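As you look at this complex, bear in mind that one protein chain is not there, while each of the others sits in place.
The chains carry the letters A and B, assigned in the order they are written, with residues numbered from 1 in each.
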Amino acid sequence: MTTSTLSRLYDSDIAWNFRHSWMARISTVTLLLLFAAALFAPLLATQNPYDISQLFLLDSELPPSWVEGGDPRYLLGTDQQARDLYSSILYGLRLSLIVGFASVVLAAGLGISLGLIGGFVGGMVDGAIMRVADILLSFPAILVALLVNGVARGILPPDQHADAAIWVMILAIGLTNWVQYARTVRGSTMVERRKEYVQAARINGVSGMGIMMHHILPNVLGPVLVIATINLGMAVLTEATLSFLGVGMPATQPSLGTLIRIGNEYLFSGVWWVVIFPSVVLVILVLAVNLLGDWLRDALNPKLR
Amino acid sequence: MLRYLMMTATAATMLTTAASAESLRYATSRDVYGLDPHASSDSFTNIFTHHIYEPLVRYDADMKIEPALATSWEVLEPTRVRFKLREGVTFQGGEAFGADDVQVSLMRAVDPKSPLRGNLPGLTAVEIVDDLTVDLILDGATPLLNNYLTNIQIMDKGWLEAHNSVAPIDASQGEEGYTTNNANGTGPFALESRRPDALNVLVVNEGWWDTPQHNLTRIEHTPIGSDATRVAALLSGEIDLIEPAPLQDAGRIEGTDGVHMLQNPGLRSIMMGINMGESLVDGNVEGNPLKDVRVRQAMYHAINMDLIRDRIMRGKSRVTGSLIAPAVKGFSEEMDERLPYDPEMAKSLLAEAGYPDGFAFNLNCPNDRYVNDGDICQAMAAMLAQSGFEPRLVTEPRQIHFKKVDNHEVDVFMLGWATLPMLDGFSVLSAMLATKDGEYGTFTPNGYSNPKVDELTRAVAVEIDEEKRLALMEEALMLAKADVAWLPLHQQPLSWAARDTVEIPQAPDDLVRLWYATVTN
Partner (left out) sequence: MLGFLIRRIIQSIFVMLTVALIAFMMFRFMGDPVNSLVAENATTEERDAVRERLGLDQPIWVQYGRFVARASTGDFGLSWRNARPVSTLLSERFPATAELVLVAAGLSLLIGIPLGILTALRPSSLSAQSLQLLSLIGISLPTFVTGILLILIFSVWLGWLPSFGRGTVIDIGWWSTGFLTVSGLKALILPSFMLCLFQLTLIMRLVRAEMMEVLRTDYIKFAKARGLTNRSINFRHALKNTLIPVITIFGLQLGGLIAFAIVTETVFQWPGMGALFIQAVSFGDVPVMAAYLVLVSLIFVIINTTVDLLYAVLDPRLRVDGTKSAH
């Protein structure tokens, strides 16, 4: 990237808008911090909470280190299995974000491809894709995700449930969310397809695939980015909800949702840190994503300016 | 702020308790499977139906057998026992109780399709002598007949016939049995209404033949699956009695005015079964290392049960080396000794057996059956891992777990045994140690077979002399202990919680008998 493109980017509307929006900046910084924490979780953590040989029951249910009875080795305290909560939250965050990003990538990939194909080819293919999309759209995401989950549980041998849990979650959430991308991309594609530059490219013998990749795709990325951001928040929440319902990540590999479910069982026993800290991190994560998504939508929507 | 909220909470609670004095609101972690007393061998379901239906003989509040629908019995021959039935008893529907009802009910319970058939072994026929006398025909001497009979409840013949329910419920017929949601017994309470998984209402049976020791007029039973919600319901005064009360919430419950914990040592022994078949279900080595007694001993040494008691069981469990609780016949002090916790010993035994780097296997546990079962297994998995094993933890709902146990699809698995309703060590011998054969060995771990244990078990089954029987039983149990056929863990505590207005004896079998409960104001 050359200096001129950088300065062009700096002078662009979006960047100007970004520099003047408190919300956007705070949420971006928060998100970057959380992403970094998740990415470097193995380095930052003091314990690998998924390795059972590192859990020593003698240290169970210690309060956060600054509370009386706390242990400096365990910053945010430990749960009933002596998992270090600070490390568990880092690993849980990592899992939640892996599931979130992977399912968004899956959904976006599927949605963009189907949208491009539908919009560009039209006819029967388009009709079929859009009918499926209509059907899926009338089913709430959580229900479809539960159903995919239930089917996976029925098909996979039970011993593999724990290992397969993360893939099942990604698949379940990804398969639910592609419709919005497909609709948006299809709409834009149909508009772009009629424009002169596409017609010109066609006449010059550029293949359909080439036109879609080089000419149409770049023009629909803005709205796709907005959907992806909002979807990331929803995906993280869906994962947490499924784990809370006990059909997501298992107790031995807790995600944020699983940690909250386990902590909930101890709500009355005075072990508040087990439920409070993961909840706070989850809420901050989703809130930051949603704030960013909100801002991005407004910033990219010329009508609102 | 918090203190202020707490004080308001107490004040509000007082208001909510103004409900009718003799009505008891009772919550458990799950609902009964149904109201048919012969459709399940689940002890929670059976004790619930026991409020409506009654057996020939029953346990009193001190767990001694006393007459119920039978008034006396006499062993005419080892294979023929005569029961005199109580006169003047009527069912809640108005029908008179008699010998034909006993005949139909017992035969219904031992029908080949009945899940209760194993709970009354040896019964071949019931002969009616007169209207209030029956002979039970057995295929051999049955010293524990009366213990078995406490669990077999009597239904009305006419009522069963009228509703086409004489045969036990058969799920493969694709229909729901009438007796699943309707009930007509002779017991202290009658069914008013049932909403599965939501609310069961029982009302007092005014025409009960016995003098009530309770003062209840109405029982409202609500299943509340979530531990936290169940405790919340007790603390907020919406429920009078909860079972179980989570151990971790004992402090909170004791610290709240108006409610208290009911905790006592229990009868149920928790243990780990071990797959001793030809290969592991999910292993990474050839053959099955678990067949080697040194490997099983290594596992035993690796588990620190005292720590699990102190942390996960909040000091309330009784760590044991025995498969039966002290109150159960056949127990001895010697049996109760554990191999000490010694991770170094575990590692050296494992190395001696040829597995210095350990090996992988499945560790299967239910997560909704025993007190803190899932947590015990997680902690145990960590301890085993620290001694060189590679356990793969699988925790599942009870229905899936026990199906796998039945099918031998487990390597090391959790099982709890309270010897109900016999309260006798024979139950462990016959169901969990004898080689699988007909009624024997239902839960015996895959591949375990000790001919001497089998021989002793069969001798115990027919021995009428109590002293000799106990000696044989002890010998067999000690043999199995030396084999490390099972890894004993602990006897789990009874943990209920109630409002201070509720008075209820807590029997060691962990069964809630509300016909002994009183509510005061």
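Annotations for the structure displayed:
What we mean here is this: contacts are C-beta pairs under 8 Å (C-beta built on N, C-alpha and C of every residue); 3 or more make two chains touch, one makes a residue touch a chain.
Owing to the predicted nature of the structure, the values given are computational and were not obtained by experimental measurement.
When the full complex is taken into account, the listed residue touching the unshown chain is B:D197, out of B:D139, B:D197, B:E337 or B:D437. When you scan A:A15, A:L32, A:V105 or A:V151 for touch with the missing chain, the hit is A:V151.
Screening B:M107, B:A141, B:A327 or B:I400 against the full complex identifies B:I400 as the residue touching the chain left out.
Only one of B:V126, B:V204, B:I224 or B:V394 touches the chain withheld from this view, namely B:I224. Only one of the listed residues, A:V105, A:L143, A:V191 or A:M209, touches the absent chain: A:L143. Mapped onto chain B, contacts with the missing chain fall at residues 5-6, 8-13, 15-16, 33-34, 113, 169, 171-172, 174-176, 180, 195-199, 222, 224-226, 228-230, 232-233, 235-238, 397, 399-400, 406.
Residues 131, 134-135, 137-143, 146-147, 149-151, 153-155, 233, 237, 240-241, 244-247, 257, 260-261, 264, 267-268, 275, 279, 282-283, 286-287, 289-291, 294, 303 are the ones on chain A that touch the missing chain.
As a working rule, only the chains that are shown with their structure count from here on.
Taking each chain's centre as the average of its CA atoms, chain A and chain B sit 45 Å apart. Residues of chain B touching chain A in their complex: 226-228, 231-232, 235, 246, 248-249, 251-253, 281-282, 304, 307-308, 311-312, 362, 374-375, 378-379, 381-383, 385-386, 391-396, 400, 404. Across the complex, chain B is touched by residues 52-53, 55-58, 60-61, 80-82, 158-159, 161-162, 250-252, 264-271 of chain A.
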